[in-house]
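One protein chain is absent from this view; the other protein chains keep their places.
Right after this comes subunit A.
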């Protein structure tokens, strides 16, 4: 009877439009980017100065300018892009694979009691194996090429993503699920409209720590044997007694690692703007 669209006239009238907020004045010197660059810059300047004064022996710790020169040199002869490209490709593929597996298994275990009883003990047991212990086995199975490296990275990415998905799904507020139930949502709709958005924050935390581990594992995988990549540069630097190559590689790892994390961070800010988080003073 009551499901028609008839009008209920308001007891209130529309209020006037809100005034636009006055543009916020900010102290430019406390901008986080500036604050964050103070110490790195200071460090580089002191390091350069000490190197020029030959406090550090150049064959052990070359000056920042020398390291920059090495990177620029590689960029000029074109080898830089190959190393950075192949390493990023491995991390990206491993990250995709590990995340995909974690999403499938994590959702099953998170949603179904029986799946939890079935899979979780085994997964937890595997988790207690230090992941690098798999390296020899993977090389034995898949050879020294790309598959074994990508599998390594995928294993590293899998666990944090999996654990965060399971705990995210388990931690969805019962009260919100009840709201969905009251509106007659079926299980599939409940998952899509309540459980997924509510567990998204936890999923993104998992993605970010998974990506961090991905970068860690790519180093291990490339140290084991590679003919190209930033990890390979580390080996080359060690074998040719060239610390500038090693440090250049480390710097490049830091830069692209940070860049990839930054992409996820932007994704997080875009999708989680609704979260009510405490602001730091």
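One rule holds for everything that comes next: contacts are C-beta pairs under 8 Å (C-beta built on N, C-alpha and C of every residue); 3 or more make two chains touch, one makes a residue touch a chain; residues count from 1.
Following the convention adopted for this analysis, contacts and distances are computed from a predicted model.
> Leaving aside the chains on screen, match the unshown one to its UniProt name from "Sulfonate transport system ATP-binding protein", "Thioredoxin reductase", "Fe-S oxidoreductase" or "succinate dehydrogenase".
"Sulfonate transport system ATP-binding protein"
> Can you tell me which of A:81, A:126, A:141 or A:183 touches the chain that was removed from the display?
For the chain that is not drawn, the touching residue is A:183.
> What does the interface between subunit A and the hidden chain look like in terms of residue numbers?
1-12, 14-15, 17-18, 175-176, 178-179, 181-184, 193-194, 197-198, 200, 273-276
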